[in-house]
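Following this message is one structure expressed as structure tokens.
And then subunit A:
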Amino acid sequence: MTDRRRINGPAEGTTPPVFLTSSTHKPVIKRSPTTLRKIFLKTSLTPPATGSAFLELPTPSNPSTPTLKLTASVYGPRPLPSSTTFSPDARLTAELKFSPFSTPGHRRGYIRDGVERDLSAQLSIALEKSVDVGKYPKSAIDVFVSVLDCEGGLGDAGDGNDGGVEVGLMGVVAGAISCASAAIADAGIECFDLVAGGVAGLIRERGGVVEEDHVGEGMEAGEDISGARHGEKKNRGIALVLDPSPTDGYIILAAAAVGYMAARDELTLVWTKGSMGREGDGTDEVERLVDGAIAAATSVRLVINEAVKERLLLGLKEIGLIKEKAGGNDGDIVME
Partner candidate 1 sequence: MAPLQTSQQTGTPLSPAELSYLHTSLTLTPPIRPDSRTPTQFRPLFAESDILPSTNGSARMIWGDGGECIVGVKAEVEKNSISSGGPRDWIETNVEVSGQRDDDAFLGMTVAESLLVPGSGVLERLVLGERFHWKIFVDILLLTPPLSHPATLLTLTTYLALRNTFLPKLVSEAAEDPVFDDDWGNGLPLYPVDRIPPPITLLVVNVGENIFFDPTREELAVGDVVLAVSICEKKVVGVRTLEGGSGGVKREAVKRVIKESCEVAEEVFSSLNGVGEGD
Partner candidate 2 sequence: MSRYEILSPEGLRTDGRRWNEMRRFSPKMATTTAADGSSYIEHGNTKVICSVNGPIEPRASSARNSERATITVDVCFAAFSGTDRKKRGKGDKRVLEMQSALSRTFASTLLTILHPRSEVHISLHILSQDGSILATCVNAATLALVDAGVPMTDYVTACTVASYTNPDESDEPLLDMNSAEEMDLPGITLATVGRNDKISLLQLETKVRLERLEGMMAVGIDGCAKIRQLLDRAVRDHGNEMARMGAL
């Protein structure tokens, strides 16, 4: 009597598939710790949205290695639903969603989990402070960020845990802030300033070579970056990395992500992980990290500026306000 209620395997059995174990060696770090990755940012790619943007970090040498790709779309200002109570300001909501295929290694479910809710809340805090919500009474501004691909390091089961702080989520938040801010600008919503997201991390430095402190885990990165830490020598032991990626293979002691409005020199979001103390010579690790993350965000801001400007000039050209070709490259906006 066969059990027809469930799907049974073949009676004779099968051989389970055997996968090659992925090579365990850490990728070679090509960047110096203080160099940011290039960013591709383009606005107005989602026609139905009032404003939208797409952000992508460059594909690493190995094409199968994941990278950060996300889209942001902004709807509004539009009337608040009739069920909501009166609001003298615009209500900005932000929703960050990971696509099921976005996480490397395993599929992510559709159901909104704690991580997504948390990141959505942080994103909305970072953006809300930049938008002039007083200009749009009784309105809703809805921001949707969809993560298409990310580099891992999200603290999920299955991620390699090597004793450091996971920076994947911070990278996602920072990218989402930059992308969403560009999308808000693209939507023509009045802002105080554009917000750029930046991430910085602290790593242990030893003997002139940035290295992990865990014995037994070989790391091939040492020689490639030996020329990179000239400015950090005075703070013995701890080095700053800007824009760390989970695929870099650093053991990160502490990390910070900020939302930064460069023109006003103001922060909209501060998020740190990992333990930060005060060093012997009085320099505060928190201050170093926050300053580092701000420096990263300042560089990212240039990319957002270009992306927003490109779209703006295009629009002006369309309506005939600019006749000749405007300055600036009209291809991909690439930050060096």
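Everything below uses one rule, namely that a residue touches a chain if its C-beta (ideal position, glycine included) is under 8 Å from a C-beta of that chain, and two chains touch if they have at least 3 such contacts; residues count from 1.
These made the cut because all candidates are chains of the complex that A comes from, given by their letters.
Remember, predicted model here, so these are calculated numbers, not experimental data.
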Neighbour of subunit A by the touch rule, complex-wide, chosen among 1 or 2: 1
Contact footprint of candidate 1 on subunit A as seen in their complex: 114-115, 117-118, 121-122, 124-126, 128-130, 155-159, 161, 163-165, 192-193, 253, 256, 260-261, 264-278, 284-287, 290-291, 294
